[in-house]
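Removed from the display is one protein chain of the complex; every other protein chain stays in position.
Labels A, B and C are assigned to the chains in the order they are written; within every chain, residues are numbered from 1.
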Amino acid sequence: MAANTFGEIYRLTSFGESHGVGIGGVIDGCPPGLDINFTFIQLELNRRRPGQSSITTARDEKDEVEFLSGLLNGVTTGTPLAFIVRNLDQKPKDYSHLQDTYRPSHADFTYEAKYGIRDHRGGGRASARETIARVVAGAIAKSYLKQHGISIQAYVSSIGEIEIPKAINIPSFEAVESSLVRCPHPGSSQAMIQLIEEVRKEGDTLGGIINCHITGLKAGLGAPVFDKFHADLAKAVMSINAVKGFEYGSGFDGVKLRGSSHNDKFAVKDGKTVTLTNHSGGIQGGITNGAEVYFRAAFKPVATLMSDQTTVDKFGKTVIIKGKGRHDVCVVPRAVVIVEAMAAIVTMDHFLRQKVYQ
Amino acid sequence: MAANTFGEIYRLTSFGESHGVGIGGVIDGCPPGLDINFTFIQLELNRRRPGQSSITTARDEKDEVEFLSGLLNGVTTGTPLAFIVRNLDQKPKDYSHLQDTYRPSHADFTYEAKYGIRDHRGGGRASARETIARVVAGAIAKSYLKQHGISIQAYVSSIGEIEIPKAINIPSFEAVESSLVRCPHPGSSQAMIQLIEEVRKEGDTLGGIINCHITGLKAGLGAPVFDKFHADLAKAVMSINAVKGFEYGSGFDGVKLRGSSHNDKFAVKDGKTVTLTNHSGGIQGGITNGAEVYFRAAFKPVATLMSDQTTVDKFGKTVIIKGKGRHDVCVVPRAVVIVEAMAAIVTMDHFLRQKVYQ
Amino acid sequence: MAANTFGEIYRLTSFGESHGVGIGGVIDGCPPGLDINFTFIQLELNRRRPGQSSITTARDEKDEVEFLSGLLNGVTTGTPLAFIVRNLDQKPKDYSHLQDTYRPSHADFTYEAKYGIRDHRGGGRASARETIARVVAGAIAKSYLKQHGISIQAYVSSIGEIEIPKAINIPSFEAVESSLVRCPHPGSSQAMIQLIEEVRKEGDTLGGIINCHITGLKAGLGAPVFDKFHADLAKAVMSINAVKGFEYGSGFDGVKLRGSSHNDKFAVKDGKTVTLTNHSGGIQGGITNGAEVYFRAAFKPVATLMSDQTTVDKFGKTVIIKGKGRHDVCVVPRAVVIVEAMAAIVTMDHFLRQKVYQ
Partner (left out) sequence: MAANTFGEIYRLTSFGESHGVGIGGVIDGCPPGLDINFTFIQLELNRRRPGQSSITTARDEKDEVEFLSGLLNGVTTGTPLAFIVRNLDQKPKDYSHLQDTYRPSHADFTYEAKYGIRDHRGGGRASARETIARVVAGAIAKSYLKQHGISIQAYVSSIGEIEIPKAINIPSFEAVESSLVRCPHPGSSQAMIQLIEEVRKEGDTLGGIINCHITGLKAGLGAPVFDKFHADLAKAVMSINAVKGFEYGSGFDGVKLRGSSHNDKFAVKDGKTVTLTNHSGGIQGGITNGAEVYFRAAFKPVATLMSDQTTVDKFGKTVIIKGKGRHDVCVVPRAVVIVEAMAAIVTMDHFLRQKVYQ
């Protein structure tokens, strides 16, 4: 019943609240001898951080990671890696008006229903700030996977009603990062930025979709039955705040194809068994087949609005709330690194699991 | 690393192959004192069984469950419930031609890549016959949940390109079961049946979508962060053979809404805090809010075709295969009970988990 | 909360009651490609079986194992190995007089306190017959370990007040099995047999101690902190019915030594770092050091007596009970194979865990 732990061998236990001491985690099962690239971790945290650009919130939370254990001269020793990113920007008073109020489509009411008590300061544990722990664990996983030829790249494929054209290749990191909204299709990127600015003026918010690609995988990762590679990816991604849907390979659109069009024909290329198409999304029977794994995640629009909303408090009284301070119109561009992180954690976990059979 | 076990407190360990002795499971953590309704389990197994109607395969596998432990006079004792459904219809010779061949979009190649060995007889462990174990565990979970006022109902909402109209209420069990394709919308049901017949003649296959509703839940089920109620549902449902996508609440379509339209306003009704809309799908921050939970699962078209397909064998040679014997054009109607079963297992597990806090 | 599952990678889920259908288990995580030696498993089951000799009970339960899944032509495929040993000797009527009675030092009262219901037939799940599942899983583990040069040998070192001399080498399998009480020291063996015969006549029972040696281990197995090799051995062995104590290496006697005598000095032999003594029992900091691992387990005297005992029933009434039928005076000789089995399961599990770091 490890509600705050994810993974079987490469295991992240996450802790922290948005307005407590900080957000942190403990990574158990990281192989010894891995050089920790602190610069890379910081860059990844920066990708998640609010205040990156004119279109994200103006909070400048400097998210710096501090390691508490598991390293000798910057190299992993096989013992648990604990870390914390301190909350510098704690202003608990900002949130006193929320102590008894249930914000619409937030977790205020449900946490209270579950625990009979809740940390109301900025959402407490339910805040997306918790994903910092995932980004750190994801960055370390990416470094490990890179050594084994595996890389992970996500990007924004839709915001609101604006979608990129279907036929897009896996974009480069640079193509993604050069867009303010992390959309590698310049025309769509432009339109998305414009939409965000418009919606901001209305005090409203937007959702969107993130696509993610995992390349360089060998065949054989994933476990049949319950721990299918894509089932673990689904849980990982659906556990990110605001995610409402997950699909991989042909996904929801695939249901309209006939089997004869959907089946991925096998062929032999350079002595290796490959598929000529990839509706399977690189996974068959829950196990990778060596082709690229790709999936998509749907994010609902941000629940905190910069306009008045009517709601109720814990005493049943009707109250009016309004988002104060600094909030994103659309978190999807910042969520790209979180999706990548969860994909990296799942991939590394299954990579290590497969070593048992080798 | 329990690849064949699902759940934390109510735990199913599944075993068996499609052409071995049988398919079975061990349920650990079922509360003592529960009357096992053998008739109900059998009815649920019948709903999954091939050969139910003119439009499903003609194999008449009588799937009868035999309990091996955990019961005293038909009542659970708190000890593990082991069970098996024997494979009566074993004709291993049917499958000898598949020993070295990789069927397109099947798990033949990936199992071999993973384990270096595979049971080629009818897909072995990768066969959807494995879901029998889930249906049995799901039936027991449904009985338990029913005692606590919780019920689960799934149905087919699309097959191929035919979809039911959006605005449909939760259908009754009778409305679902009275349709050959388990689609409660008569017009769509008719069209789906016709489509299946046409596609059968072409030797081709179809996919579809299943909708599922969980009603009667109290607020407070599910755990924040990784074990969100919907994240566990996603893993559970994505682990069913052929599922390519999962969404709950507003899902993928929700990304196009503005926050002001998507947010579910709170109100007080009969002294209870409720939401006026339910884009959240009954879950906020990973925890149920007392509203109905609903989700959708996308199934790809069946991979086994009744027409010739070119593929390769393990020696890299090109071979032609053709589905022999008896195969479904579309498994989605039969998968309704499997989706319900996985939803029931997740719900019961979180129901028992929540007892720790009460 | 997997109360009936043991192990992390090589995982046994046990099921069954002494007078139900049978005792069985599911082994998940057994590597693919392992030849199952059915004869060996049967021999191991025979070692556990009552009725082996004049000094054990006369019940001739033919414990034959039937595999339900996971094999292709007798070779493991990487999928779960389910098995059952059926109860042939079911005479539930024998036990009707125990339905409401709490036998002294049995689990009748505690099962009822825990679950509110219990299977009273021969102890139900609390019967030592449950250990059949462990013996099967242990036999498979032994076969696997043997391929890697690791072997496990236990034997009886004391029964009642009779103890073997301290300075005994690891006995051969033959030396152990040639003794009716599995005590490789002929003089002690003789005395133990005589003691058992005497105590039988008195309608009384005996306990004893089993020593166990694991040889051929490489350095590096076991995990620091909680999953120390000996901590997992302790749990495994203490979970066997009737075990009251566990010690490894110098154990309880070691506390009387000074550090200067107890420390195992290192030396280099044939290029390998070894210790000159082995008070550590082959384990330092929870991790094997390459020396032989040895431990001891204390078994209390059998609770079922062949003489009258006064006890109470669930209504608080005083009743007199007497063991009926066939019961061992001393189960320790039969428990040798169970201790070995649990040691084999732990060793195999940690052997596979260590593969992740290689």
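The definition used in the following text is that a residue touches a chain if its C-beta (ideal position, glycine included) is under 8 Å from a C-beta of that chain, and two chains touch if they have at least 3 such contacts.
Treat the numbers as computed from the prediction; the structure is a model and nothing was measured.
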_Contact residue for the chain not shown (choose from C:Glu8, C:Asp28 or C:Glu340)_ = C:Glu8
*Determine which one of C:Ala154, C:Met192 or C:Leu206 touches the chain that has been left out.*
C:Leu206
_Contacts of subunit B with the absent chain, listed as residue ranges_ = 1, 9, 29, 31-32, 78-79, 224, 352-353, 355-358
*What residues on subunit A make contact with the chain left out of this view?*
1-5, 8-9, 11, 13-17, 20-22, 24, 26, 28-29, 32-33, 66-72, 75, 77-82, 84, 111, 114-119, 124-125
_Residues of subunit C (touch criterion as defined above) contacting the omitted chain_ = 1-6, 8-9, 14, 102, 104-107, 109-111, 113-115, 125-126, 130, 158, 160-161, 199, 202, 204-209, 218-228, 230-232, 234-236, 238-239, 241, 244-252, 254-260, 262-268, 271, 273, 275, 279-281, 283-290, 298-305, 307, 309-312, 316, 353-354, 356-357
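The working rule: only the chains that are shown with their structure count from here on.
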*asked:* Can you compute the centre-to-centre distance for subunit A and subunit C, using the mean CA position of each chain? Integer Å is fine.
replied: 46
_Could you work out how far the Cα centre of subunit B sits from that of subunit C, in whole Å?_
39
_Need the CA-centroid distance for the pair subunit A / subunit B, whole Å please._
26
*Could you tell me which residues belong to subunit B and also touch two or more other chains?*
1-5, 8-9, 14, 111, 114-115, 125
